[in-house]
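Apart from one protein chain that is not included, each protein chain of the complex appears where it belongs.
Going by the order they are written in, the chains are A and B; count residues from 1 in each one.
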Amino acid sequence: MAEALLALRDIRVQYGATTALEVSSFDVHAGEVVAVIGPNGAGKSTLLRVMGLLQQPGSGSVYFRGEQATPKNSLEMRRCMASVFQEPLLLNGPVYSNAALGLKLRGLPGDQIQKKLRPWLERLGIAHLISRQVRTLSGGEAQRTSLARGLVLDPDLLLLDEPFSALDAPTREALLLDLQEILTETGITTVMVTHDLQEAAALGKRIGVLSQGKLLQLGSQREILTRPLNETVAAIVGMETKIPGVVEQAAHGIITVRFNGGTARAMGDFSPGAKVILCIRPEDIDVNHYRGERQCPNEKNFIRGNVLRISPLIAHYRIAIRTEFGCVAALASKSSFTELSLHEGDDVSASFSLAAVHVI
Amino acid sequence: MELIWQGIVKAVELVFGGDSEVWAITWLSLKISGSATLISLLLGIPLGILLALSRFPGRAIAVALVNTGMGLPPVVVGLFISILLWRSGPLGFLELIYTPSAMIIAQVVIAFPIVAGLTMASFQSLDPNLALQLLGIGASKLQALWLLCKEARLPLLAAVMAGFGGVISEVGASMMVGGNIRAQTRVLTTATVLETSKGNFDIAIALGLILLTLCFALNFLLTHIQQRGQMKWPRLS
Partner (left out) sequence: MRRLNTVVLCLAAAFSSFSGLKLAPGAEPKDRNVILSTTTSTQDSGLLDVLVPLFEKQTGYTVKTISVGTGQALALAAKGDADVALVHAPSLEKQYVADGKLLNRRLVMYNDFVIIGPRSDPAKIKSAKTASAALRLIEQSKARFVSRGDNSGTHNLEKTLWKEAGIEPKGDWYIEAGQGMGATLGIANERNAYTITDRGTYLALGSRISLPILGEGDKALLNIYSVMEVNPANGPRINTAGGKAFADFMVAPQTQSVIKNFGVEKFSQPLFVPVAGKREDELGV
């Protein structure tokens, strides 16, 4: 197991009586991109500041390249990292001097700065703006400048704090794509925190889930999205439909769970009588008009309900269905929705496969 | 109006006729208020930055004191410092009363809270994450502080001008601790009071005009530095 580039051990950050962050262990390996998601107030920014040695935790240690960070060596270590925040946070002046700032702080002479900076400015599409005053830039252009400022430093660790949150959707998309490419090309170790699941999924090979200061789960993208460890994580990763029930039968890794309004089969290792929660992602649920009770094929589960609300999104329709046990959230593509011609109040059946159910 | 015209004529006479006493008084005013402003900057700017950027127990009281200090009546400052510096006072052994040094001390007490308070406000107007961002691209604490000062240049220079303006123009404290002694502690403001009380209004006006011109010239220079490269507000229709 390769030694972690950055390791957090027993970190605890307290503001008065509130624990803002409590992480016993977090390793970032060289070359990987880790995304940390969580709702607002989860402690994401605090986590990033502790990682970037910008904030000293009340207790615990940060290790960079195996060496513990202390006030003496923190400047040296910080100079191997680069942080980009939600706001561009540029200084008064032209784009060029802002992007060159990190290099200037390290004492690089002007011609070397030019050589290093030019390709990055072009890569990020802001080369034509070098003499523009930053106050005249658009949000996207300013954030690109901030990114250039960080990337040109060729950091061992890149720390991004919700870098796209302040941008409008098209700018965000464009920049996300660009960053994806850059990170793949350069292989810079990156930690990005965000509250947006899409961004996390787009960039992060590994995803960490933070809630109320605690790291609830850390694993591969696949793991996090389909196998959340508990309800909180499930909610954060978008497994909106949660069905509480009791295990009736269990055999060969397949369990039958009884809940208010029916039964469903799923994969899992639980004993009969165990209380479980079935979690299903909205895109894994198909909606059809209800056509009476029918025999369930082995792979599919059916739940009967009533259309509560239809919300049109850009590429999908979100259908909220009221059932005996609660709410089911489903996502239907535009084409299938038009075919079905659903209306609020319709009697429908929501179906989902065995494999789509995650049991906790 | 004729009085003012007389004053202007007298001012030109005194300045260009080479009246050495007026030149000496002017130069002393500049030296005393300049030194006091400089010392106030050296003490006030770091304090202002400290109050703006850090949190420590008792900070609220310190901020309140600084803000109160901004409005100290100069003559009260003069009275208290006199009481300290008089021979009969606790610091009488320093023999500073009726010397330019005493005037500098009094003017520092007047100007330093102004500088500290305005510096604090200027730093508080910066984005709190800006300091973090600068550290996050590898700035040392000192480098970050310098960059923040440059970024807050507009209100910082206002602090300098306010501090200097407050002391070059004050008369109460200077009179009390300096004594308005000819060739020793007589400055433009105290000389103006003297000439007025003597009824020499033309000389008084002349001295006043010299003082105003001095202030204007210095502030013009500082304003030029301050406003360089500043955003022009769009015309509101």
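Keep this in mind: contacts are C-beta pairs under 8 Å (C-beta built on N, C-alpha and C of every residue); 3 or more make two chains touch, one makes a residue touch a chain.
Remember, predicted model here, so these are calculated numbers, not experimental data.
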Report summary line: Check: shown chains touched by the absent chain are B
Query - Chain not shown: contacting residue from B:20, B:54 or B:88 - result: B:88
Report summary line: Out of B:35, B:67 or B:143, the sole contact with the unshown chain comes from B:35
Query - Residues in subunit B touching the chain absent from view - result: 31-32, 34-35, 38, 86-88, 92-101, 104, 179-182, 184, 194, 196-201
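The criterion applied here is as follows: only the chains that are shown with their structure count from here on.
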Report summary line: Separation of the C-alpha centres, subunit A versus subunit B, in whole Å, is 54
Query - In the complex with subunit A, residue positions of subunit B that touch it - result: 127, 129-130, 132-140, 143, 147, 150-151, 229, 231
**Report entry** Residue numbers on subunit A that touch subunit B, as the complex places them
**Finding:** 49, 52, 54, 75, 78-79, 81-85, 87, 89, 91-92, 101-102, 105-106, 135, 149-150, 153, 159
